[in-house]
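Heads up, one of the protein chains got dropped from this complex, but the rest are sitting where they should.
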Amino acid sequence: MPALAPDVRTHVETLRVRYSDADAQGIVHHSNYFRWLEEARLGWLAAIGHPYAALTRRGLFMPVTTCSCRFLAPVRAEECVDVRLTLTAVSRARVAFKYAVRCGGRLAATAATAHAYVNAAGRPMRLTRGDPFWQTLGTAA
Amino acid sequence: MPALAPDVRTHVETLRVRYSDADAQGIVHHSNYFRWLEEARLGWLAAIGHPYAALTRRGLFMPVTTCSCRFLAPVRAEECVDVRLTLTAVSRARVAFKYAVRCGGRLAATAATAHAYVNAAGRPMRLTRGDPFWQTLGTAA
Amino acid sequence: MPALAPDVRTHVETLRVRYSDADAQGIVHHSNYFRWLEEARLGWLAAIGHPYAALTRRGLFMPVTTCSCRFLAPVRAEECVDVRLTLTAVSRARVAFKYAVRCGGRLAATAATAHAYVNAAGRPMRLTRGDPFWQTLGTAA
Partner (left out) sequence: MPALAPDVRTHVETLRVRYSDADAQGIVHHSNYFRWLEEARLGWLAAIGHPYAALTRRGLFMPVTTCSCRFLAPVRAEECVDVRLTLTAVSRARVAFKYAVRCGGRLAATAATAHAYVNAAGRPMRLTRGDPFWQTLGTAA
């Protein structure tokens, strides 16, 4: 893993829970946590200067290859959650993150996702050494 | 409106309500009815020989321009709903439908949607007279 | 309709579009606009001192009875939208709103919803004259 500037490794995204995120039990449906993690990734990408819209425009996509989540405390509509993303692995072929979801001072969930780089056709690709995204992630790996 | 064969004008799509369709009140969230209407349109398109995937592959999209729904009785997870679609207007530039959503013998909702034909760039387009989709919809308009 | 203070009649809610709000065409799925309208209602309720969580805790629910939307310009992931809500009708049995959804200076959609007051069992109910929510909405109707 390259030697990243500390602020490239982490990002905190604050989100307001939508009413439609909750399920019939009145708490957020577990599937929706993965949508928040995604928002945290988009926020991280924007913060490091590579908005996902810009990456996808030049044919670089980062689909989820594996994901997992542990649910520790329920979250309800209209609450705010902080999703803290931490980069846990990065190479020219893939990238991985872990997450802590906090709500009102308590840890609501921990999670992890891994991603491959693929092109618009969905084919795995390696970032070139000169790729601006790789330049940001660091070349000291 | 062209003289359509009766069976081109209507279609019934049966769907099972997902648990994740329900909201914090335990009944289906109103936004999800529009997703069922969409499934009814896809079922209709497939039934008349023009699956939406085939239309979009050749650059013909049918985004919703207006939609409305009246909710008459709640629907719950695991119930089955019948969505009866009826074509209400069609031209070489647009198409419109009405719907009746039934659940367990009761009328749960009525709805309507209108759609424009657009190309992959989102620009409005007119179907040519020879367009196979128009041929099916009828040229006697 | 009661004589409401001007700031009780309107509310603007700013939302960031989620990546998962978009559909296979890369633009926001039409059903998700109704989820934004709902967030605007929740924001309005909180702003006038009656958070929806507090209303539902005392058995007052406001399900959607009718809704409609006109889509004028596409919206994409990561964009921000302003949903301007305006109260258009209110009584002790129901309430209605209209909405303008703006994105980057352009009008993306206009919409309307109507709601009945119901209890936890889903039965229609009338607000009493002394109900705090009705007191806020105004008794000069």
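Order as written gives the chain letters A, B and C; numbering starts at 1 within each chain.
As a convention for this text, contacts are C-beta pairs under 8 Å (C-beta built on N, C-alpha and C of every residue); 3 or more make two chains touch, one makes a residue touch a chain.
Values in this document were obtained by computation on a predicted structure and should not be read as measured data.
Asker: With respect to the chain omitted from the figure, which of A:R16, A:R35 or A:R84 is a touching residue?
Answerer: Here the residue in touch with the unshown chain is A:R35.
Asker: Which positions on chain A touch the chain that was left off?
Answerer: For chain A, the residues touching the absent chain are 25, 27, 29-32, 34-35, 38, 61, 63-71, 74, 122.
Asker: Go through chain B and note every residue touching the omitted chain.
Answerer: Considering the whole complex, chain B reaches the absent chain at 16, 18-20, 35, 38-39, 42, 46, 51-53, 76-78.
Asker: Hey, which chain C residues sit against the chain that's not shown?
Answerer: Answer for chain C: residues 19-20, 22-26, 29, 31, 77 touch the chain left out.
Here is the rule we use: only the chains that are shown with their structure count from here on.
Asker: Graph of touching chains, which shape: line, ring, star, complete, other?
Answerer: Per interface graph, the chains form a complete graph.
Asker: Could you tell me which chain lies farthest from chain C when each chain's centre is the average position of its Cα atoms?
Answerer: Following the centroid criterion, the farthest chain would be A.
Asker: For the copies chain B and chain C, give the interface type as same if over half of its residue numbers appear on both sides, and as different if under half do.
Answerer: Comparing the two copies, chain B and chain C contact each other through largely the same residue numbers, since over half are shared.
Asker: Report, in whole Å, the distance between the mean C-alpha point of chain A and the mean C-alpha point of chain C.
Answerer: 30
Asker: Please compute the C-alpha centroid of chain B, do the same for chain C, then give the distance between them in whole Å.
Answerer: 25
Asker: Residues of chain A that contact two or more other chains, please.
Answerer: Expected reply: 19-20, 77.
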